[in-house]
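For reference, the structure discussed in these notes is given below.
The complex appears here without one of its protein chains, the remainder shown in place.
Labels for the chains are A and B, by order of writing; each one numbers its residues from 1.
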Amino acid sequence: MRARTVVVAVALAALLVALPWLLPPFYANLLCFIAIYGGVATGLILLTGYAGLVSLGQGAFYGIGAYGAVVLAGAYGVDPWLSLLLGTALAAAAGYLVGLPILRLSGHYLALATLAWGIVATILFTQLASITGGANGFTNVPVLRVFGIDFVDPARFYYLTLVFAVLAVAALASLIRSRAGRAVRAMRSSEAAAASVGMEVGRIKLQVFVLAAALAGLGGALFAYFIAFISPSTFDLGASIRLLTMAMIGGAHPLGGVVGAAVVTLLDDVLQNVIPNGSGQAGLVQVIAYGAILVGLMLASPRGLEPVLGRLWPMRFRTAPARGGRGPGGRGPGVPASGGRGPGVPASGAPASGAPASGTAPARALLEVRGLGRNFGGLQAVDGLGFDLRAGEILGLIGPNGAGKTTAFNVISGLFPPSEGRVLLGGDDVTGKQAQHMARRGLTRTFQNTALFDMSVLENVMAGCHVHTRGGVWAGVLGLGRADEARAEREARRALERVGLTELDVRAPSLPVGKQRLLEVARSLAMRPLAVLLDEPAAGLRYAEKRELATLLRALRDEGLAVLLVEHDMDLVMNVADRIVVMNYGQMLAEGAPEQVRQDPDVIAAYLGLDAA
Amino acid sequence: MSAASSRSADALLRVEGLEVAYGGVRALVGVSLAVRAGEVVTVIGANGAGKTSLVHAVTGVVPKRGGTVTFDRLDVTRMPPEDLVGRGLTLVPERRELFGALSVHDNLRLGAFLRANHTARVRRDLARVYDIFPRLAERRRQRAGTLSGGEQQMLALGRAMMSGPRLLLLDEPSLGLAPLIVQEILRVIAALRDEGVTVLLIEQNARAALKLADYGYLLEAGDVVTEAPADRLERDERVRAAYLGAGPVTT
Partner (left out) sequence: MTTGTALFLLVTGLTNGAIYALLGLGLVLIYNVTRVINIAQGEFVMLGALTAVGLTTGEATGGITLAILAGAAWALLALLRRRRWSLLWLPVVGGALLWWGVDAIGPFHLPPVLGVLVATVAVAFVGAALYRLTIQPAAGAGEVVFLVITTGLYLGLQGLGLLFWGPGSFSFPSVHGGQIAAGGVRVSYQSLFVLVATFAVLALLWLFFERTLFGKALRAAAMNRLGARLVGISPERAGLVAFAISAGISALAGVLIAPVTYATYDMGLGLGLKGFVGAVIGGLSGYPGAVLGGLAIGVLEAFAAYTTSAYGEAIVYALIIPILLLRVVATRRGAAT
């Protein structure tokens, strides 16, 4: 397999290098455009295709890079090569400043904000005429040269653009397979679940935005040197939409940008040749064609060419072959792997802060809930709820429909803050803190609708390791942090072994629901949590699957994990819980051992209903 | 078995082998039931048993993975809810789904949206609703979103009545309501039955439902566990087990 990849790569490289010689001279021009747009579109694919942030304003960063580079070189005599770097830096800085406020928006509000930003940038390019040459454009573009070689002829300039495109594609491919790439993809699948494994969603979005802006800036700078003339209309809304079209056609794949750029550029060329009237009519038909393409694409194939590209160059995370000698694989749940470490104890052996060493009875509860209340515009969903959760116990939270269990659960796990009351974790007040914060302190949750990430089983669990590994977007691009990744992979495999899942490469959402639940538990375990909150884990499970889950939970409890279970399924709760808290109308109705609670007349009345007098 | 098949022979509503799944989660695994004209039939079961999925699938609010629904001998399996209303099958959903910013009067009036041509009858039905629910009459100009829980349930029921239904599907009308209001609602349902409206009542409150109904189905984990005339079902030990778990712990 490796050898074949090398051969393909070498052949491809040779082909790319030889292209200008193989094709008629005119095509060198096209190749340059394709490579430049391809690189910029690759950044947009990271932003839109992978991170799900639609931008209708990439043209602005494209323009900032272009103007930045040639103005510095042409008007201020900066070395052209240095100006490329500076132009990119300017675009990145703009990306940071613009991203900071607008990334608080999402969905179409975000898209509209980027649209506004793009228009403002175009106006600024036109108005700051003293710097940019205004509507007439900037012509004082010096020539890029190195060791006496001028990069003017398209066939020669092509190699610069080729390097740019290759770098962009390689950067994206590397990033997507790194820890940060996993975080981006996780965020796209479910921001709530990403937060629950400790990912700083806001920071990731900003980093991705800046990276896309930087790529756009570098592409713009190269473009300016290539054309040797730029004007504000080159970077207007039309350009942004064109880039978006390329990204949509290519789809969410590292090659998507280049492929989309090739399709659009060639289409433009064909239209110019087919429409005889010269640039006027062709430009018009282009516009209508783009419109039709965008609409048609969204209706017919919103994922663009990604399925095709994905088969050509699969972006699967390569799992290292299982190493023998660590004990037989495929063990059932509940039997700890030999030498396996329990939760709350990191690999280094030193106990995590606040966690009691397994085996000793804790003096104070791990999770304390005091007087918790939550109000929704007049409706008191939770009222004065209080209980303790200790390490090494399973607490069941039950109650009839509408009792407030889910609200209480969401407040405790940090999805939204309470209106009254306090939550203490390991003695520290974490009231109102968000899920990411809880995750870093050792509290994690599962979701009723199994918020699994759209990636393989193994990658899902590795995402759980996010909270105790390092490596941001830049590290991902450069391919650093391999050691951390290897460690994360080992830990993920261990967690999967614990829960008894063996198909590691399968796409998580395609698993049957019983296995999905186990996967969520494995992902939580990978975080080395102190406490796990499970949201209706039995929903949709068959009897055998429930038994499997129960056995696993009991094993985890025996190792010192604290488990809080919100459940409707009485079979599971009564079987597994050490203690039960019953809620009704937002308040605590009863608390005690399962048998006790089941026979409590108040509880029976709450569930089966009062006698209609 | 013959009792069940004789029920379905002349049923107004017949559901056969209904399957519903959300992604990988199977909410209904093949539910069959029958409601005869003039009856009050209830489907009871613990939370998560699939009761709401059942009603949503029958009315076309969620897609069905399998099974058929027949209403008055017409196959309505593929029919969306807005068309079912026109045929006489109306749902009062669990969350009521009222038009919060519109007045009580407007909500009721919209209930008869498809009957806009028969204004005299619509006005008569409106008067009847105000008669049955005097509290709504008092608050007819009030915005629906500002009503109390019980009043909202009354409004939801009244709005459904305005569509002139032949079969009324009620999804947990007692949810979150005080016992006295629940009694009032149940009285109204009984009165509707007396007027010839067929009712399929989904309820978590098993006791109240079985007291009112003629026939009952017990739903558990997406499947019908048992069915019987209501008074017999009331005494069935399986009902209690379904809600509060089976006996002592067995692994």
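Miscellaneous remarks
To be clear about the criterion, a residue touches a chain if its C-beta (ideal position, glycine included) is under 8 Å from a C-beta of that chain, and two chains touch if they have at least 3 such contacts.
These figures come from a predicted structure and were not determined experimentally.
Considering the entire complex, the omitted chain makes contact with A, B.
From the set A:V146, A:A292, A:L478 or A:A593, the residue in touch with the chain omitted from the display is A:A292, counting the whole complex. Among A:L30, A:A75, A:L112 or A:A228, only A:L112 touches the chain left out of the display. One of A:L16, A:A155, A:L237 or A:A605 touches the chain omitted from the figure, and that residue is A:L237.
Across A:I102, A:L144, A:L385 or A:A531, the single residue that touches the chain missing here is A:I102. Touch with the chain that is not drawn comes from one residue among B:L102, B:A137, B:A190 or B:A228, which is B:L102.
What subunit B contributes to its contact with the hidden chain is residues 59, 61, 80-83, 85-86, 90-91, 93, 96-102, 106, 109-111, 113-114, 116, 159-160, 163. Listed here are the subunit A residues that touch the chain not shown: 52, 54, 56, 101-102, 104-105, 107-109, 111-113, 115-117, 119-120, 123-124, 126-127, 237, 241, 244, 248, 284-285, 287-288, 290-295, 297-299, 302, 375, 377, 416-417.
To be clear about the criterion, only the chains that are shown with their structure count from here on.
Taking the mean of the C-alpha atoms as each chain's centre, subunit A and subunit B sit 42 Å apart.
Of all residues in subunit B, those touching subunit A in their complex are 22-27, 46-48, 172, 174-176, 179, 182-183, 186, 203-209, 211-212, 239-240, 243-246, 248-249, 251.
The touching residues of subunit A, counted against subunit B in their complex, run 400-402, 449-450, 509, 511-513, 516, 536, 539-540, 547, 550, 568-571, 573-575, 594-595, 598, 603-604, 607-613.
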